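Here's the structure, in C-alpha cells; my notes come after.
A single protein chain has been removed from this complex, and every other one stays in its place.
Labels run A and B following the written order; every chain starts at residue 1.
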Amino acid sequence: MLTKEVIKTMNNEIFIPLGFVSEDKKVRIVSIKGGSHLRNRINEMGLREGVDITVIKNSIGPVIIAIGQTRFALGRGISLKILTESIN
Amino acid sequence: MAYKTKNVKEIPNGGKISTNIALAGNPNTGKSTLFNALTGLKQKIGNWSGVTVEKKEGKRSFNNFELSITDLPGTYSLSASSLDEQIARDFIIYDTPEIVVQIVDASNLERNLYLTMMLRELGARVVIALNMMDLLEKDGSSINVQKLSTEIGIPIVPMIANKKIGIDDLENAIESVYLEDQKPMEIKYSKEIEEVLSTIQKMLLSIPSIPSSFNLRWLAIQILQNKSDITTLLESWNVKSKVIGELTSFGKEDYEAEIIDSKYEYISKVTSKVWKKGETKVTRSDLIDKVVTHKWLGIPIFLLVMWGSFQFVFAVSVPFMELIDMLFGWLSGLLVDNIRIEWLGSLLGDGIVGGLGAVLIFVPPIFTMFFILSILEDSGYLARAAFVMDKLMVKLGLHGHSFIPMLLGFGCNVPAIMSTRSLKNNKDRMITILINPFMSCGARMPVFILFAGLFFGASAGTVIFALYVLGIVVAVLTAILLRKTFFKGESAPFIMELPPYHSPKLRSATIAMWDKGKMYLKKAGTIILIGVVFVWFLAAMPFGGVEYGGPDTWLAAVGTFFEPIFRPLGFDWRIVVALIVGFVAKELVVGSLGTIVGGGESDEGIKSAILADEGFYALNSLSLMVFTLLYFPCAAVVGVIKKETGSWRWTIFAIVYSTVIAWLFAFAVFQIGSLMGSGL
Partner (left out) sequence: MEKSKNTSNNMKTSLLAGSLIFLVAAIAEIILGAFKMYADSKELEEHWVNIIPFPPGIFPGLVVLLIGLIWIVGYFVTRKGQNANGHLSVGTIIALGFIFLFILILLIDIFNAYALGLEDYDGWTILASLRWIIFLSPIPMFFTMKYREFIFTRKKKTIMLQS
C-alpha cells in the first residue's frame, strides 16, 4: 500500500481510496466524495456507505468490484472518490 | 394517479379479461428473458412516443386473461436521472398499467427492492418475479420468500426465467392481484421530512390545477428531491413559486440523500429478517475477466474478437448475396425484355426490381451483423469491450460507455445513435451522437467493395480497412474538437455493471436479428423504393427520344448543376447524382450509378460498364470512396439525430460539418494524388 495516498482522519483511522485497494481484498465503503447528484446516483445503484465490497481487479483502467453477486466496473476517477476501510 | 384504493373485480362468466401490465426491473436481471418467455414471438417493437427508445410490447393469454405486456427499460430507480428512467416512470404515471411485474435478481435483493419501493410509492400494484433462484445456493445465501412477501405486502413468485420455471405461478399471482386489492405502501421518513411532506401535500391539495389523479404524496416526495422535470411540471400548473417558497421556508431545498437513505434503511430492516447473505466468492466470470481485461491481453483479445466477427459476417453473407444478385438480375432482364410497353418494362425492370435488388443484396450482411452483435451482447462480452476501451476513450474526453454505440455504428448508425440513451451525461451523449455517422455503416460497404475491387485488385482489402480506420480517426478528432469547443467539461464518471458471462442463446440472437433486421427490410420497402422510382423517373425524363440515364435527361441536368463544386475531387455529373441520391439511403449510390452508367443493375453488369468507362479510374474512385465514407448521413440517420438531440441546429451542424470534412479529405486525396502524377 502506498502510504502517500492514505488519507488519515481526525481519529487516526486510515481510509483508503478504492482505486488503491489491492486485488482480492475485502473493504467497507466509509464515504463517497463528490457532488450530491453523483453520490445519489451511485447510492441508488447499491454503492453506499457501510456496504462491503471486494476488489476483483485493479491494475490499469477501471476497477472491478463485487457487491454480493454483482460486479461493477468503476472508472479511475470515481474509484478515487470512494473511501474505504479494510475489514477483517 | 389512476390507481383506485379499492380495486375488487369480478370475472364475468366466460368473458375475456383484457388488461395491460408492465415489466420493470434492474438491468441484467433477466428481464428480456422473462419477456421472451411470456410473449414468445408475439412481439411488437416500436418506439416510445417522442423518443426513439425501443419499446417492446407483447401478448399472453391464460385462463380467461388476455395480457398486453409492455417491457419497460431496465433501470435501477425511477428518479428520472436518465432517459430510460424517465420513460419507465412516465409510463407508470400516464399509461397506468394495471399491474407492474418487477423482475428481481434473487442474489442482489437489497438493490432490487429499492426499485420495488419506488414502484409502490408511485402507487403501482406490483408482483415480484424473484428470478435466478437457482444461483442462490451457489454463494450460500437463502431467502425466506414467504416471510418477505408478508413483510412488504407484495406477492413474490420464485422463478428461473431462462428455464421457464415459475411462469404458471406468475400467471396465478397476476390473476390474484388483479382481482384483489394491494394496500398502498408508505415508507415512513424522518419526523422532519414527514412534516415537510404533509405541509406540501396539504398545499398541493388546495391547488385546483393539479389533476386529481396524481398521487400527491409521491409528488411531494419528488418536490423534496428537487427534481428538475417535476419543477417544470409545477410551472405548467402555475404553482412553482408557491411550492418552492413553501419548501425554502423549511431552510433546506434538497432532501434526496436522506430520502434514498430512508428507503435503504427500511429495506435493510426487512431483509435482515428474511435474507441470509452469501459470501462473495471469486467466480468463473471473475477469472475470465482477469484475462479479457488484462493490461496487455485485453486490447489484442478485443481486436481478435472483432476480426473473427467480421470474418463470420462476410463468410456467411457472401453466398446469400450472390444468390440474391443472380435472382434480381434475372428478374430484371426478364421484365425489360418481355414487357411490350417499353417505359413500363424499364420502370419495372430497371427501376423497381433492379433498384430493390441493389438494396436487398445487403440484407444478408446486415442480418448477420445484428446476429453476431446480439451474441456478443448476450454472452456479456460487449460490456467488457467497453471496459477495455475505457482508457482510450478517456483520452478523447469520453468513456467506455460511448464505445458501444461506436461499435454498433459499423452495422447501422440508426440503432447505434439510439443506444446512446443509456449515457447519463448530456454532453457525452451529444458528442457520441455527432461522431457516430463517421463509423462506416454496412450500407457504405458496397461502394467500397465495388471500387476497391475494380481498381485496387489484391490490395482491395487493405484499402477498405484503411477507409474504416480513416472513419475512426475522423470520429476521434471530431470528439476531441467538440469536447474542447461546444461541450466543455468533465465526462460523467464511468460506472457499469458487468453481467456474468453465460453462453448465448441461439433463439434470442435470432429474435434480435430478426427484430432489428426487419427495420432495414421496411426501409427497403418504403423509402428506398420511392427513391429508386424517383431516380428512374429523373433518368427517363423528358419522355421520348432521350437515352435512359443519358446526358440529356433531367438527372443529368441536376448533376451538371452541382458538378463544378465536385470537379476538384475528380467527379463528373454522374458521380454527383449518385452521391446526392445517397441521401435517401447510402445503398442507392451503387444502384443509381448502375442506372446511369448502364449495364443493368446486376453486380457484374455494373463492374464491366465502369471498367469500360473513361470517367472512372483509380484516383477518382479513391476520392469517391473517401467522400462516401464521410459525407452527409442518410435521411434515416438525419432523422434520428434530430430526434435524439432534439435540436435542428445540431442536426444541420452534423450535415454541414460531415460534408465539408468529406470534401476536404476527398480534395486532398485527389489533388495530392494528381500532383504525385501517380501511376494509380
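We take it that a residue touches a chain if its C-beta (ideal position, glycine included) is under 8 Å from a C-beta of that chain, and two chains touch if they have at least 3 such contacts.
Keep in mind it's a predicted model, so treat the numbers as computed, not measured.
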Selected from B:Ala37, B:Ile301, B:Ile495 or B:Ala509 as touching the chain missing from the view: B:Ile301
Residue in contact with the excluded chain [from B:Leu179, B:Ala257, B:Ala315 or B:Ala668]: B:Ala315
Options B:Ala257, B:Val291, B:Val469 or B:Met676, residue touching the unrepresented chain: B:Val291
Residue touching the undisplayed chain, where the options are B:Leu179, B:Ala257 or B:Leu323: B:Leu323
For chain B, the residues touching the chain missing from this view: 138-139, 279-284, 286-292, 294, 296-297, 300-301, 304-305, 307-308, 311-312, 315-316, 318-319, 322-323, 458, 502
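We adopt the following convention: only the chains that are shown with their structure count from here on.
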Complex contacts: residues of chain A adjacent to chain B: 24, 26, 34, 36-48, 52, 54, 56-57, 59-62, 64, 66-78, 81
Chain A partner contacts - residues on chain B that touch it in the complex: 76-77, 79, 81, 105, 107-108, 110-111, 114, 135, 139, 141, 254, 256-257, 260-261, 264, 277-278, 280, 282, 285-286, 289-290, 293-295, 298, 383, 387-388, 390-391, 394, 399-400, 424, 493-500
